[in-house]
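The other protein chains are all here in position, but one chain of the complex has been omitted.
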């Protein structure tokens, strides 16, 4: 597939169009709203499903191949908040606290972006390593720690670290991803068969519904674009591109396949908007949520799922 | 299939029996209740699914065949509230406001009745045109406008027109139906494949669950039957029969297939109980909700899904 | 399959592992929580699905084979609360009211345990009679009546009997099980086909999600283990074993197949934690909920689904 | 705007009591009620449901006499064995005749 | 801790009115609001929704003047045709300047 085909295949997939429909519905002030409980139910389902599938595939992968990607994940998870921080301070001239808060988000990861990347490579007929969900879980944490540490240096009034960390480590996305992975690993591919119609076949459809809701939510954020200024808009697009290319390249070095490094690039490029905000809100209450949420959810998320993923995939094709 | 077979096939289908179970559970005062959120989730799913499926089929239909049915829809959507209004005023001797309010409901459309009709012709092994969901969306609106206009003539105290109209146009049923249709149209049948297990295969089952809830809701309305009087009960059965036959006939003239005109007759016969009540409540607060809700939801809805649909189908067979 | 294989097959199935994951998540104080509405939605789905499937199979079973098992159910449903009561009074030295309250729970039945047993024999490649769900509904009630009667004898202050009974008879589990059974019976296997992807294929997956939530709920109960004392912990394990073996044996005598008597033994062994608590709370307010809920939900439920079911199945193999 | 003073009586109770509490306050003279799903913890703790928001808050606007009658009744019937609390305070209501 | 006394105005209304009620109380001077989903029954009964928790409770903390204006407005506009009730009572608020 050529680059343009890849791009169009992504843009014209049901999940991206559903996302666009959500934004559109919000713009025309439709009363379409997802109940909170439906959002929660869908996210529990998606996280567990992605874990189960990964685990079952992992059960047939030699464990050693996991080591390289694991180290790569930890390295990039510690590096990307620092690169983000310096760009935000030097070029964006943000204050220390807000820069650190945003850095924590860009180092961490958006699970939905990961899922969209998985769905994309599936469409493209390529597969990724079974342990990719484990990398997502691994990537979620260090950046938040590094971000909070940066903020702490030189600040007396320490927020509640322990609570913030627990919020992330025992947060439901980690528990469901790793839990699903463990179950899939234990029962293996054959053991997963009875639940396949539910967790595997239904997956893309449920994801479509979920992205409709993400569109509704993102649109609310778009209204704050003016408040965050042009620099942050640019940051929300350029930073993921740089991190994404870096991720694809490092992923390839660490031994990941074509699909695997495209997905890996995507998660490195993605910015958290669930785990990081909750942790940062507790540990850095002085940071302004409008900045970090609008950047990660209002700019980077839509950029990544529409243009970013096809881009990282193309880069992976070049480097392969 | 003979008429009786058709009738029995409908009455003994899981979806109708689930509806009956819902009514029964309510009569014995069971604590079975659907959470509001489940109702909302199911209706989002059903509307989007019906749109997607219709859109994908539409992508393979020449567009010109759509013109006749479209005009037929707009014509009947403007006519049926007027016929309803005159019957309600002349024969039922209702006051202007309540007659106009009920007329708006009977001109508009019940999406669930439409879905049940689709499911019915599927069972009967017949298919309908892919653009039928678009007709539903088109039919939902004019009747409400006409109904409100009738009420307005000669009344000084104008309700909030703009709000009422926006309520309908940007209402979630229109957005999801048309949005789904657009997505289906863009991605086509092959693009829909990944989400088929979720949106297509699961459809009938989800509909069964939904009709169980509709039974619970309808039963609550049945308790108000006494309050609305015998005329309205008769109106709730005879009016849909007349409109339904008219719809089947006009649908045939406009070029719809057997299945298509049966479904078209059904939607013309059906009465709104979601969009219209919300709009009428805002624009015509003096109208009594007990009248319009009990008639449309307590009488016409159960009549249509049990006896009406097989009847309109039989009429369509005769006329074909 | 040998006993150990059976045990491992059960312990390493996705549904049991999901249950364990739920307990684990609760222990590490994860914020993973199911919205109440998701719990309700899943339980409506599971109950209706199990009824539909049973009904469709029942439609091909000669009715007379149902008589023996029916009588066996009524007999054991009246006997097991009495055996429980005497053990609780004589050996446990509990007061009359609390003993009667707990006895009502152990005579009655846990539908989820039943569903887990069905899933287990499916895995083991064995089938059970189609009318088993009907037996569950039948078993739910007499024990609660007997339990309340025991409490009543010699107590002046009668609780609200009528309300308590209605709570059980018109409770949603009975209505959905029997309603589903009736629908399945009427439409038969072929009539169920359109809803099969939803209600049959999706079943095991939905059950997995449900047991994840059951793990979260059970874990909360485990914290009360200390409060109930060692006797009740032992009772919660030994009583089901005895009742389970009795059930398997009587089920076999009544003409049930291997799979059928294993499942029958399981339901006799199981203790109610939904219908019985609600009824007992109303009719016997003086009884301490910590006792009956912790025993049935915190001890007997996890015991049955992990070790109990394979045990009853093994006993059924011996006796077959 | 002429208003009158009535009592807002609030009952927070375990969910299993919902229907009978509504029946009872109506019998004692409440012309309406408002229900909210709530969660909570108090001195008694456990109750007979692990699911569904565990408590309901039942609010009724009533005259002083009815408020007293409801208070007496709920105290006598439920306080010993159930997780129930009750409190009240005066409010200003428009069109007070509605609540008689 | 220095507190000031303000009014807590509570409106319980059928759900269809939610958005316009919020707009209106803001226009009349409320600086914020809190919404709760509730169920309820009163003297009027039926309304235009069979689904969704049928009522909303809208609470606003306002000065006496604004409270009066909201009360007048809601009474005049909604009481005749809609299922709406309104009541208020004084509360002690910290940092009262926030609500002006």
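General observations
Just so it is clear, A, B, C, D and E label the chains in written order, and each chain counts residues from 1 on its own.
Quick note on the criterion: a residue touches a chain if its C-beta (ideal position, glycine included) is under 8 Å from a C-beta of that chain, and two chains touch if they have at least 3 such contacts.
Nothing here was measured: the structure is a model prediction, and the numbers come from that model.
Contact with the chain that does not appear here is found for just one residue of A:142, A:184, A:244 or A:277, A:277.
The omitted chain makes contact with just one of the residues A:70, A:217, A:233 or A:319: A:217.
Although one chain is not drawn, its touching partners on chain D can still be listed: residues 12, 36-43, 55, 57, 68, 71-72, 75, 79, 85-89.
Where chain E meets the omitted chain, the residues involved are 1, 3, 6, 8, 31-37, 61, 89-95, 98.
Looking at chain A, the residues touching the absent chain are 36, 39-40, 160, 163, 217, 220-221, 224, 273, 277-278, 280-282, 285-286, 288-290, 293, 297.
Operating definition for what follows: only the chains that are shown with their structure count from here on.
Counting the residue numbers used at the interface between chain D and chain E, under half appear in both copies, so the two copies meet with largely different residues. Each of B-E and B-C has its own count of C-beta contacts, and the greater count is at B-C.
With centres set at the average Cα position, the gap from chain A to chain B is 41 Å. Across the assembly, chain A contributes 35-37, 41, 197, 202 as residues in contact with two or more other chains. Contact of a single residue of chain D with at least two other chains is seen at no position. Of all possible chain pairs, the ones that touch are A-B, A-C, B-C, B-E, C-D, D-E.
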